[in-house]
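Some notes on the structure that comes next.
One protein chain omitted, others in place.
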Amino acid sequence: MIDFDLILRILIFPGFTFILLLTLFCDWVERKLEARLQNRVGPMVAGPGGILQPLADFIKLLTKEDIEPRDAKKTVFKFAPLIAFTIMVFAICFLPIDGASVLSTTGFNGDLIVILTFSTIASFLLFLSGWASCNPYGTIGSARVLTQFLGYDIPLFMLALTPAFIAGSLSIFVIASSQTIPYILLAPWAFVLFIIAMQAELEKGPFDVPDAESELVGGLETEYTGAKLAFLHLTRDVQIVFGAALVVELFLGGPYGPVFFGLPAFWYSLWFVLKLLAVVIVAEYITTLFARLRIDQVLSANWRIILPAAILSLMLTVAMVTWVYPLV
Amino acid sequence: MRRQNQTPNSNIDIINVIETKLKDKVQIQLGQLGKAAIVTSNGLHRDVLKAMVEADEKTAIIAITGLDLGANLGVLYHIRTSNAFLTIRAEVPKDNPKIQTVIDIIPGAVFHELEVSDLLGVVFEGNRLPGHFVLSEYWPEGVYPLRKDVKASEIKLNPPPPEEEKQPEYGKIVKIIIGPQHPALLEPEKFAVTVDGETVTKVEPRIGYVHRGIEKAAESRTYLQDVYLIERICGICNTIHACNFVEGVEKILKTEVPPRAKYLRVIALELNRLHSHLLTLGHAGLEIGYETLFQYFWRDREPIMDLIELTSGNRVYASLMTVGGVRRDLKDTDLPKIKTTLEDLRKKLPFYRQIYRDEPSIKARMQKVGVLKREDALKLCVVGPVARGSGVDIDVRKDEPYEAYGEIPFKEIVYTEGDTWARMNVRMNEVEESINIIEYAIDHLPTGPFRVKAPRVVPAGEAVNRVEAPRGELFCYIKSNGTAFPERVKVRTPTYANIPAFLKTAIGENIADVPPNFVSLDPCFSCTDR
Partner (left out) sequence: MTKTKKSRISPMWKRTVSHIFTKPATTKYPFVKPQLPDDFRGQPVFDIKLCVSCGLCSRDCPAKAIEMVEVEGKRRPQFKLDQCIFCYQCAESCPRNAIKSSVFYELATTDKSSLVIKPQTSVKKGA
């Protein structure tokens, strides 16, 4: 028997279409916020207040000519961005958005590690896509992507384990639903460090070295045009949504919040979207504040500061959980 | 760290030095082409230069001009010392145009010699480059454009060479081409940067992509039309180019400009300097990824553009200068608006100064990057904020005041660190000095005419002139032959003198430091290529 409810959940809400629309919406929020912080207007023509601008950019890229360099590795060049996009969307499907995840289950113990691995695989595929384009700028850009995300994955994993320790389980559903007090209040040091490590993973803010167009033209995107470039940009944006959603689930109590009247599913999705927007706004604000750091400064910040701080934060959380919180 | 203006060698009389060391071998004509013109021949010019360099450490070559004198080719070396500005003349016959190079005495002369050899065919022994320097690769051999017998419309370019197959290199980066089209550069030039890992080992420049032959075009237009042509060498510093040319023509004509015109010229020039510095300060932020700073600076630059539009009728090309004064007067009803705009800009300056001084990410990207030591700055003959950021205090407005700068008090900003941070801070502080100058000029504006009539046919003669553009010292040499058209116009722009400094400071640094280093020079390639 075909389960129509499941298919609708996967395709429309809270599955593929919802995630796509949420991505485009977050893109618009980012651009409008950055513009306002810089005392200018931002997108304003496409749709009311410019809200259709990300969609217009996507469609414009789809209509452009698709050129492939002669010496690029064809299969990897064509399919790597697409597979990266698919994996990211699949990873988001594990997160509870309206009370339960897209697959209507409550997940399994250990799916936190699974989705973090998916994120690593997607970043690795992005690196491969730049490597396969056989262009000096692409090669340097993708090498930088590799060093950066591999380096920052380690503190990211450790900091993601902090809420797991407090909740006592590695299942995202359990972590999200057991937050009577949001973990941002119980372990604020982990939250701050997680935000910084997430900025570096998503290549935003002061850590957007692979995006450094003043030295590298386009970085790993240099040889991509047309529809492939559209998917590459979309992958980047979906990664941002994924990162923000992870922060929401782990530290801000997931979609759970007060239900006033009617369907809990509606209220849960609303709280989820609002909390997501708050994280996106904070991340974009940090981007606007600072200049771009050099690659060696980014890496030394990782190995000298973020990684020891992550270890210390883990130790501190374990100590608090074992001895302090049971007293409260 | 700022330093007061101190010139330890300012008492050296360089003419005396040359007279004692090389008496009877050279002929000194006082008062011509600067403080004096020293007539030498091939070989002797090196002795004169050596004597000057040994006597005064601040000796620098401003430019090398090539002239077509019929049967001979003239080579003029324009030299600047701590307190004098003079010219060394030499001539070589056209059928054997060889002259000895001077790059072992003053390394900063290398670009100037290459340009003269490209455009006029003078062969500098010891300084040859395979291929062309300023002209394109398809230029026919043996055709030297600035010679009088070459007509610009009759030059035929060679067809481009066939494309060669290149082997793809996977994973092995040796040469990165910061190519003619690049997001970091506003204008096209090619820099082939050889890297070893992440460290730069060599930078090879290729300039000439924007070469429009303005010096040759100026020879077929009248002086009045040339003012507009020379103004269009550069869009950002257009007023100062026009002022430079007009002052040179006025020196040949020996016209005296009325005092009100001098003050009006100063106001226009300082407005130009303000908008140029704000542009650079914002653009530097963009290079290091600081888009917010870029947007703020360019937002505050807009009222200055409105002021330029108010005083001259156009936001970019002011076209205010003419031979004999300025073309339009400053109305008294406009003065309050100028003052309020400048007051608003002055109120915003402490925030920007604090950013460029204290902001952690700017300090991380800009301090100790692209360090140019004082000895290198003197040997490579750099000018402008690049020199003032390395402890060399040269500023034409103070060393040889022109227009009304002698009567207006202002400070010269010198920093000693020599890195990118120091250069940007020099420009940041010069913004405030410019505001002070404009306000003083408005308060002390003399009454009277703003223009005198000047003849259209200029008598035969030569003149040199130098002014302080926002990017450094701008120099021109004009030769007239008694007709309504000039015989030779030579312009040496400040970025042309500063690029050798970039080639030196980039070596040994991280490849990621090349854009901030480069943009701190404030490159303007339209000026460089003319």
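Read from first to last, the chains carry the letters A and B; within each, the first residue is number 1.
We adopt the following convention: a residue touches a chain if its C-beta (ideal position, glycine included) is under 8 Å from a C-beta of that chain, and two chains touch if they have at least 3 such contacts.
Source: prediction; values computed, not measured.
Touch with the chain omitted from the figure is made, among A:L37, A:A100, A:I121 or A:L316, by A:L37. Residue-wise, the contact with the chain that is not shown comes from B:L224, picked out of B:L224, B:L335 or B:A460. Shown as candidates are A:L186, A:A301 or A:M320; the residue that touches the absent chain is A:A301. Interface note for the absent chain: among B:K190, B:R299, B:K339 or B:K411, the touching residue is B:R299.
Across B:V246, B:L274, B:A364 or B:C524, the residue that sits in touch with the chain not pictured is B:A364. Seen across the whole complex, the unshown chain contacts chain B at 221-222, 224-229, 232, 292-293, 296, 299, 302, 309-310, 313-314, 317, 319, 327-328, 351, 354-355, 358-361, 364.
The omitted chain makes contact with chain A at the following residues, 35-41, 44, 206, 285, 288-290, 293, 297, 300-301, 305.
One rule holds in what follows: only the chains that are shown with their structure count from here on.
Here the CA centre of chain A is 49 Å from the CA centre of chain B.
For chain A in complex with chain B, the touching residues are 34, 37-40, 71, 131, 134, 136-137, 139-140, 206, 208-209, 212-215, 217, 288-297. Put simply, chain B touches chain A in their complex at residues 168-171, 173, 176, 182-184, 198, 285-293, 295-296, 299, 359-362, 364-365, 510-515.
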